[in-house]
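Just passing along the structure, written as structure tokens.
Each chain you see keeps its place in the complex, though not every chain is here.
A, B and C label the chains in the order they appear, each numbered from 1.
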Amino acid sequence: MTTMISDSTIQAIRDFTEERGWAQFHSPANLAKSISIEAAELLECYQWVPEAPAAETGRAQEELADVLTYCIMMADALEVDLDDIIMHKLAKTKRKYPVTAVRDNFEEYEARHLEARKLHGNAK
Amino acid sequence: MTTMISDSTIQAIRDFTEERGWAQFHSPANLAKSISIEAAELLECYQWVPEAPAAETGRAQEELADVLTYCIMMADALEVDLDDIIMHKLAKTKRKYPVTAVRDNFEEYEARHLEARKLHGNAK
Amino acid sequence: MTTMISDSTIQAIRDFTEERGWAQFHSPANLAKSISIEAAELLECYQWVPEAPAAETGRAQEELADVLTYCIMMADALEVDLDDIIMHKLAKTKRKYPVTAVRDNFEEYEARHLEARKLHGNAK
């Protein structure tokens, strides 16, 4: 089971950026692009197969690490706290999908998810 | 400045999944898709403009939270430790871009980055 | 100015797939992943800079070609006609953004686009 992302890890990422003078490139827009790019490299491990081949286990871990690293840089760029934004959004998602409504009921999940999509789709 | 993602936040995400019986959907492949989907929603805040409009600051934070939440679920699915994979990859990236080579030298960064791309491009 | 994608190009893509026996891998879900992966490789050309470096002009063209190729394969997998779906969606988008409302008025575009996002964001 995974455990926390520690302050020392976050500091190591900041030091990495600082030492190279790369903060100038880390606008929110550039970091958003970077997160999408690394997310797609992670997805590539599962492009044709449901499970990443054994030879690529390490690759999936590295791509996931890349996504997380850019997310941490983005939190710094947006000046938000990771725990805060995760817990804030989780509270909202819980309200959207109450346990009593969606447990053992994929259709109800779909309906609530599709509801959002339809609104989105109509307007867009 | 952001601080750690705490054990209690990670546990809250696990409880959320468990209570809804959703672990069955959280294969690495499905989570990889989910990370890409949420990353693109974050990118959408910067689609036409370098800075997200003020009215959307909250949206960018929520989309970043979504990416992080799926990353934490993915670490559980892959049975890896977040701190471990981030620090392991950071060590590798440091070796690729030594401070003395790339500081104040975007061209050298580009060359090292392009090197990877060219190999990739040739073979692919 | 670009011109049409011709029937012979579409046939060449079909022959490529057929000769290799790869139709078995071309489920809509796998092709959707592939389109996202190639789209991100295209995005990578613009990760840190607004314009792709001259040395990478060729790369941007190749990545765009990859996205298009998978899109054509997807149209076959979904058994839809490219011209039909593009013109059908364009008609819908025209209704969403009438010329009189959005011309020289980025704020009105944003409002109509944000409207969709807000509905989406609330429900999701």
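We adopt the following convention: a residue touches a chain if its C-beta (ideal position, glycine included) is under 8 Å from a C-beta of that chain, and two chains touch if they have at least 3 such contacts.
Remember, it's a predicted structure, so these values are computed and weren't measured experimentally.
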| note | Copies of the one sequence in the complete structure-file complex, 3 being shown, number 4
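Just so it is clear, only the chains that are shown with their structure count from here on.
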| message | If I superpose the C-alpha trace of subunit B onto subunit C, what rotation angle comes out, expressed in steps of 5 degrees from 0 to 180? | response | 180
| Copies subunit A, subunit C: same or different interface, half of numbers shared as the threshold? | same
| said: Quick check: how many Å separate the C-alpha centres of subunit A and subunit B? | reply: 5
| note | Note: subunit C residues in touch with at least two other chains are 33, 36, 40, 44, 117
| request: Give every residue of subunit B touching subunit A within the complex, in rising order. | output: 1-7, 9-10, 12-13, 16, 19-21, 27-29, 32-33, 35-36, 39-40, 42-43, 45-46, 49-52, 57, 60-62, 64-69, 71-72, 74-76, 78-83, 85-90, 92-94, 97, 99, 102-104
| Touching subunit A in the complex: which residues of subunit C? | 25, 30, 33-34, 36-37, 39-41, 43-44, 46-48, 96, 112-113, 115-117, 119-120, 122-124
| query | Across the complex, what residues on subunit C touch subunit B? | reply | 33, 36, 40, 44, 53, 55-56, 59, 62, 110, 114, 117, 121
